[in-house]
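All protein chains but one are shown in place.
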Amino acid sequence: MTTTTWHRSHILSLADFTPAEYNTILQTAASFREVLSRRTKKVPALQGQVVANLFFESSTRTRSSFELAAKRLSADTLNFTPGTSSLTKGETILDTAKTYLAMGADMMVIRHREAGVPQAIALELDRLRSRVGVLNAGDGQHEHPSQALLDLFTICSLLDTDRPRLELLAGKKIAIVGDILHSRVARSNIWSLTASGAEVHLAAPPTLLPKLFAEYSHSSGQPNQKLFIHWQLEPALVNADFVMTLRLQKERMTQHLLPSLREYHRLFGITRDRLRLCQPEVKLLHPGPVNRGVEISSDLMDDPQFSLISQQVTSGVAVRMALLYLMGGGKA
Amino acid sequence: MTTTTWHRSHILSLADFTPAEYNTILQTAASFREVLSRRTKKVPALQGQVVANLFFESSTRTRSSFELAAKRLSADTLNFTPGTSSLTKGETILDTAKTYLAMGADMMVIRHREAGVPQAIALELDRLRSRVGVLNAGDGQHEHPSQALLDLFTICSLLDTDRPRLELLAGKKIAIVGDILHSRVARSNIWSLTASGAEVHLAAPPTLLPKLFAEYSHSSGQPNQKLFIHWQLEPALVNADFVMTLRLQKERMTQHLLPSLREYHRLFGITRDRLRLCQPEVKLLHPGPVNRGVEISSDLMDDPQFSLISQQVTSGVAVRMALLYLMGGGKA
Partner (left out) sequence: MTTTTWHRSHILSLADFTPAEYNTILQTAASFREVLSRRTKKVPALQGQVVANLFFESSTRTRSSFELAAKRLSADTLNFTPGTSSLTKGETILDTAKTYLAMGADMMVIRHREAGVPQAIALELDRLRSRVGVLNAGDGQHEHPSQALLDLFTICSLLDTDRPRLELLAGKKIAIVGDILHSRVARSNIWSLTASGAEVHLAAPPTLLPKLFAEYSHSSGQPNQKLFIHWQLEPALVNADFVMTLRLQKERMTQHLLPSLREYHRLFGITRDRLRLCQPEVKLLHPGPVNRGVEISSDLMDDPQFSLISQQVTSGVAVRMALLYLMGGGKA
């Protein structure tokens, strides 16, 4: 592995990521994917360093992925989980982070149900002049950068295995289908995909995709020429190269945003029939866990001709290795 | 350690284990016991490999034993526990297993309260042409192979420390006492012990040991000449060389299968007095955790003259190292 230039100490949002940064991550992840194909899937890059996983909102899947990424870089890991925490004892979240800082954590991976928590922790760590990097592993409805980056890596790797790079997506049509309003995954993906020059088509019922969403999606304030909003599924699917589905939270029903899962599936569920509207080579993504038969019909989910779901999980480890490696100073 | 021939990719049940397989495990475990007696109790056999412990049914004791076995082979471990799982989020068990497969797990240790889950996962992993091995760490009332193998190793090691082997049990009388009906431990032990040529005597109240049980215990359909059923304790104990007791679940009372723990102890509890019926050198086993004063009288449990309980726990680590090692390709 070559030393790469990387200047970002925290990874909190993709809003201001440059194409060069995306490409550094994609290339670094590709080299780790190669490591993961060996029998001994481990490199000593972060030997003796400590990655603290502070999952205030629990997620076995994402935590396992980060934990494995850290271990494969030979880092030690510490897991903080809310059930056994001192948060119930009146400590603030910043106090918890400062405790792990004082213990000697070199990096913190943070998930919280409130938007902005990883950023608040990063600010505090910077104020204290620590050199500890914060990686946002999902904050409320804000962002989930590592998920969007693994989606990007999965797609770009499909287009060019050896040299995955942002430019491969220029001119591609990508549909994002589902509960866009509440989805941190969608928000991060919109940043990376529009940065790539792809055409991004959002499709959801109006309750889950308000019109004003489009305006919120631009840092420039200018409408994004590459972002399209649909309240029906079909126009988003027509000629799509990739279809990204989002997890539907069941509480959307009790919040009266949706009549039923069945109704949702009838209108926005991805089926074999509907995929005929897309490009013949279309591929399907989902951040998992899938509600089988809701976002995607069950047989389609398992069909390797269309589904990239398990490649996404595999990409997750390589991409998270790349992120920890770059944040950790990138010497291998 | 020498390279051993091992062809089984999953360890799900002992029903079709051959004497050669039992002996390979016993010998491999003996060599790991030697490793465990050194100051540095670690070998690099599984360096860089990942063992995922998927304990859908929680068990600190068994999980710790597997985790330690994996770490002493220098593997990395990932623990999945139900409390923080995405199972509550509508994902199926197979989806969870496939997620850990996609992350790069090399082996999966699976415990589930339903019989057949490890087998279903193994089938799915094979269907996907993964080379990931599944080890059943207890499935419902079906089997618990690693427990029976550690029991076997404990007994055979007592008979010949340096060369524990199946043949040592030929002609020995072994009593299995307790809730046979619901016990996956008993079921696995019956396979290994009858394979060894021992005489196996089951003793339990009729509610916990139906007559038809004997017939279910043979794959051939022929009554097993070495398996005997008793509804009283004494005939099972007479001249026994080993007495295996089973854990009594307290819910058997609320299910009206037992009047009380006290009544159970009065009729089937192992006491110093009752051991006089056995061979003078008789030894006592229990898979743990013991209900003191129920299955075994409390003082007897702690008496090193009779009790092999702590040897069983120690054997557990060596046997699980052997299983992971053999499944992992067996190069040390």
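The chains carry the letters A and B, assigned in the order they are written, with residues numbered from 1 in each.
Criterion: a residue touches a chain if its C-beta (ideal position, glycine included) is under 8 Å from a C-beta of that chain, and two chains touch if they have at least 3 such contacts.
All of these numbers come straight from a predicted model, not from anything done at the bench.
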item	value
From B:T24, B:S65, B:N136 or B:T245, residue that would touch the chain that is not displayed	B:S65
Which residue of A:F66, A:Y100, A:W191 or A:Y325 touches the chain not shown here	A:Y100
From A:T5, A:T92, A:Q225 or A:T254, residue that would touch the chain that is not displayed	A:T92
Footprint left on subunit A by the chain that the document does not show	47-50, 76, 78, 80-81, 83-86, 89-92, 95, 98-104
Contact set of subunit B toward the excluded chain (per top definition)	36, 38-42, 58-61, 63-65, 67-68, 71-72, 81, 83, 247, 250, 288-292, 294, 310-314, 316-317
